[in-house]
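Here the complex is missing one protein chain, while the rest keep their positions.
The block that comes next holds subunit A.
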Amino acid sequence: MMTLFNANQIDRISDLPSNVIDVILGNLRIRDQVRTSILSTKWRYMWTSAPHLYFDDDFYQRFLVLDDPGAVVSKIITDVVMLHNGPIHKFSICIYADFDFKITTEDINLWIPFMSRDVKHLELVTHCVFKDPMPDILFSCKELTYFKCSSFILSIPPNFCGFEKLLELHLVCVEFESSALESLMSGCPFLEKLVIELCGDFEYLDISSPTLKVLLVKLEYDIKSICLKKAKNLVDFTLDANYNSLSGLIKSLPKIKRFSMLRGKKVREHH
């Protein structure tokens, strides 16, 4: 049997360039990542240049025993973001479990300026249903290619210049101010995938993105009208909602390859 560790092994990892170690650190969850600062003096600040920061259920649930875990968690995230030194390309807060954690406007306004110039992949997802208007600072993240957020009221600031690089957008439990979704979409010239999940009750949905390939719409309420006339390149469409006039909808999609209807009054149709 081979032993796991060679007693006389030489540490060749610690002397690797930081961008190589960053690749390992980037695959660690936040607690493991930050804990590496206790390994040795060389590692003391190594994690602060890792370009990915992940906060997930596993992280959050460690604080459930506290009286006010949300406040402690917000403070820790703030500390991590402020200690971090270097571009943050990926920033994820994904607290899916039923914890009472809310990402406040104040939090966003504190954290996002540290990454708005560099962040490409941004996830701000919690289970909380209490909704605030989406903070304007989020619209200044021009490098975004992937954006997922939950529990906000979407209103587009007048000076929004678009997400020119955005490929994938997930809106979960988001409410829309009048025509906000249309304005957002028109600011995303390369969007390929859009997921709208359990968003507030709106009767009409007009998706006019010509670059869109994948669309998933999951709603709690009936929807009266879906217009996809301009989404000419849509190949994969999943609809999970009560909807009546399917046939006309599908006929307007010349490139559709896969269509899934997960619920509805009409029988599923093949094209």
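Keep this in mind: a residue touches a chain if its C-beta (ideal position, glycine included) is under 8 Å from a C-beta of that chain, and two chains touch if they have at least 3 such contacts; residues count from 1.
Rule of thumb we're sticking to: contacts and distances are computed from a predicted model.
The UniProt record for the undisplayed chain lists the protein name "SKP1-like protein", from the options "SKP1-like protein", "Exoribonuclease phosphorolytic domain-containing protein", "Protein kinase domain-containing protein" or "Ribosomal RNA-processing protein 42". One of A:40, A:85, A:179 or A:260 touches the chain omitted from the figure, and that residue is A:40.
As for the chain not pictured, it touches subunit A at residues 1-6, 9-14, 16, 20, 23-29, 31-32, 34-43, 62-63, 72, 76.
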